[in-house]
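All protein chains but one are shown in place.
Chain nomenclature is as follows: A and B, assigned in order of appearance, with residue numbering initiated at 1 for each chain independently.
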Amino acid sequence: MKKFTSVTDVTNINDLVKQALAYKANPFADKQLGAGKRIGMLFLNPSMRTRISTQVAAQNLGMESIVFNIDKEGWALEFAEGAVMNGTTVEHIKDAAPIMSEYFDILCIRTFPSLKNKTDDYSELVLQQFIAHTNIPVVSMESATLHPLQSLADIITITENQTAKKPKVVLTWAPHVKPLPQCVANSFAQWMNAWGEADFVIAHPEGYELDPSFTKGATITHNQDEALKDADFVYVKNWSSYNDYGVASCHDQSWMLTQEKLKLTNEGKVMHCLPVRRNIELSDEILDSESSIVTQQAANRVWSAQTVLSNILKSMN
Amino acid sequence: MKKFTSVTDVTNINDLVKQALAYKANPFADKQLGAGKRIGMLFLNPSMRTRISTQVAAQNLGMESIVFNIDKEGWALEFAEGAVMNGTTVEHIKDAAPIMSEYFDILCIRTFPSLKNKTDDYSELVLQQFIAHTNIPVVSMESATLHPLQSLADIITITENQTAKKPKVVLTWAPHVKPLPQCVANSFAQWMNAWGEADFVIAHPEGYELDPSFTKGATITHNQDEALKDADFVYVKNWSSYNDYGVASCHDQSWMLTQEKLKLTNEGKVMHCLPVRRNIELSDEILDSESSIVTQQAANRVWSAQTVLSNILKSMN
Partner (left out) sequence: MKKFTSVTDVTNINDLVKQALAYKANPFADKQLGAGKRIGMLFLNPSMRTRISTQVAAQNLGMESIVFNIDKEGWALEFAEGAVMNGTTVEHIKDAAPIMSEYFDILCIRTFPSLKNKTDDYSELVLQQFIAHTNIPVVSMESATLHPLQSLADIITITENQTAKKPKVVLTWAPHVKPLPQCVANSFAQWMNAWGEADFVIAHPEGYELDPSFTKGATITHNQDEALKDADFVYVKNWSSYNDYGVASCHDQSWMLTQEKLKLTNEGKVMHCLPVRRNIELSDEILDSESSIVTQQAANRVWSAQTVLSNILKSMN
C-alpha cells in the first residue's frame, strides 16, 4: 500500500479486516516493524478518536509519532496556485508540504471540507496538494469527502458482529443542529459497495442525496421505516446536502432513530462514528442499550489504523 | 492501588513517601514496569507542572503517554444525564469516556470546579462520570475539590525537610486577584489529617472555612500570627469561599506572608503549589529566600506521580 486516502487504494478489504483482527488479538505482534520510522500527524481540524487511535496504532508498531495541530500551533496555509500572499495565509502548501517528506516517513493528514466551495472540496484540493508536494506515503485521517480509516473500522466492526452471511446494512441520515460534512457517509457507502458482502441500503430525506460516485450500487430510499425493515446493522449519521451544497435545511426529528423504530430491524446493531449528539441524532435509550456497538466501533479505529500503517511500512521496506 | 483520586485510595501514606524517595534516588529503577502500557492524559483545564511531571513519571516507568487537551484540541463535553444536545456540547461523557478504556491502560484526568454549582463540584460530577464510564484505573491530575498528586508531593517535601519528630504545619490563606478553587487546600488538609504525623493548623479570614469533611481534625483559626507561631512549615495558598460558594470578597493584603511574619515561625519552610502571584500571595523576599522550598516541592511532583503510577501498574500485572 503506497497511500491510503480512499477504498481505491485497497486491494482486498477482507484481507485488511483479517489483519486488523489479528492485531486486535495481538497488538504488539509487529512491534519491530516501525522501528526507526516516524509518522507525522498534521491536523487542520480538531480530532479526538482519530488522533489518539492513530497514535496508539503507531506506538503498537514501534513508530515514533509527532502531532502538529496546524490550525492551533501553526498558521493558515495557502492552497491557491499563483496567490499573491498579502492576506492572512502565512505559508503556501507548496513550501510547507515538501519539508514533511524530509522530517517524516509517513504523513497523516486531517482536513475538512469548507462546505462552501463544492469544487474545491470534491476535488480534495487540500489532501491532493499535500500528496502532490510530498514524496512519502500519505494517509488520510479524514479529508473533505472521505474518511477511510473510519470505514475500515466500520467493516471490521460489522464483521465481528455479523451473524447472517450477507447482512442487511442500512446507512440512515439523522438530524443534527449544524451542517456536517458528507465524508463519513460517502466513505461508508464507497466501502460497502466495494466490499459487496452486504445488502446495502441508504435512507435519507429528499434533498440529501449523496454524490452518486460513492453511492452507486446501493439501494436508496426516502422511507426510513422501509429501510430499517430486517436490518442487521443501522449506521446512523447526519450529513448536510450535497446538491444544495453544505445546506442543512431538514431538522425533522422523526428521522432520529428510537427503540420503537429499531423494532423494525432484525435485532439490528446500531453504529455511529462519534461524536454523536444525544437525543438529536440518536436517543439515549439506544445509545445506552445493548443494541449500540459504537464503543466497539471506535475501539476498532486502532486496528484499522494499525493495519493501514503496517501495510504502508511493509511496502517501504 | 486501583485508582488515585483522594487520600482514601491510599493504604499507607508513609509507604508511598518511601517509594517516592527511592524513585528520586533512582528514577529508572522500574524502567521496565510500564513496558507496553499506555497512559492517557486528558486535560479539561490548563496545566503545566502536573502535565509535565506526570509525563516524566510515565517515561521513567517506560510507559508511553498521550496528551489530549480536550478544551483546546477537542470539543465541549456534555455531562447532564438525558441532555438533548442541541447546544454547544458536542459529545456526551457517556460516549467519550468508554473509548478511553479501549485506547489506554491508565486514564489521568484534569478538571476544575465551576465555582458556581457547588453541588456538581462537590459531587465531583466530571471525575466521577469518567470513573463510571471507563473500566481502567483513573488518576486525578486535580479535580473539582481535590489535588492528591500535589498533596503527596507536599508530604514528600515535608518529610525531606523535617527536623522535628512532629512538625507544626500551617496552611494559611493568602490573597489573590481572582476566585480560585479550594482543591489544593482541601486536599492538603485531607492528607495532613490522614497522615497524622504533624501538628496541623489552618488559618484563614472569616468566611473562608473549608469543607469540614476535609479539615476535620485540624486546628482552625482566624489569627494568622497565632498560627504561624513556632511553625516548621507554612503552606501558603489562596482559595475562594466554600460557604459563599466561589466568592472571593477578601483582598486583605495583611494576609500575605512576609519575612516579618515568618520570624514568628521556627525558621519555617514556606510551601506553595505554584503558580504563585508574587507580591500578592507571597512576597518576593520570601520566594527568593532560603526559606522557600517551592521548587523542591514542584520537583517532587515527578516522584509523587511516578509512585502512584507504579502502584497502579503493579496492581494491574
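By our rule, a residue touches a chain if its C-beta (ideal position, glycine included) is under 8 Å from a C-beta of that chain, and two chains touch if they have at least 3 such contacts.
What you see is a predicted model; the values in this text were computed from it and never measured.
Trainee: Would you mind spotting which of B:Pro46, B:Gly87 or B:Gly196 touches the chain that isn't drawn?
Mentor: Residue touching the absent chain, from the options given: B:Pro46.
Trainee: Which listed residue (A:Gly40, A:Pro113 or A:Pro148) would be found touching the missing chain in the intact complex?
Mentor: Answering carefully, the residue with contact to the hidden chain is A:Gly40.
Trainee: Write down which of B:Ile39, B:Ala298 or B:Ile312 is the residue touching the left-out chain.
Mentor: The one listed residue touching the chain not shown is B:Ala298.
Trainee: Which of these touches the unseen chain: B:Asn69, B:Thr89 or B:Ser143?
Mentor: Among B:Asn69, B:Thr89 or B:Ser143, only B:Asn69 touches the chain that is not shown.
Trainee: Touching residues of chain B against the unshown chain: what are they?
Mentor: Per the touch rule, chain B residues meeting the hidden chain are 28, 43, 46-49, 51-53, 55-56, 59, 69, 72, 177, 274-280, 284, 287-288, 294-295, 298-299, 302.
Trainee: Tell me, which residues in chain A touch the chain that this view leaves out?
Mentor: Its contact residues with the unshown chain are 36, 38, 40, 64, 66, 68, 70, 72-75, 78, 82-87, 90-92, 94-96, 98-99, 102-103.
Note that in this section only the chains that are shown with their structure count from here on.
Trainee: Taking each chain's centre as its mean C-alpha position, how far apart are chain A and chain B in Å?
Mentor: About 39 Å, centre to centre.
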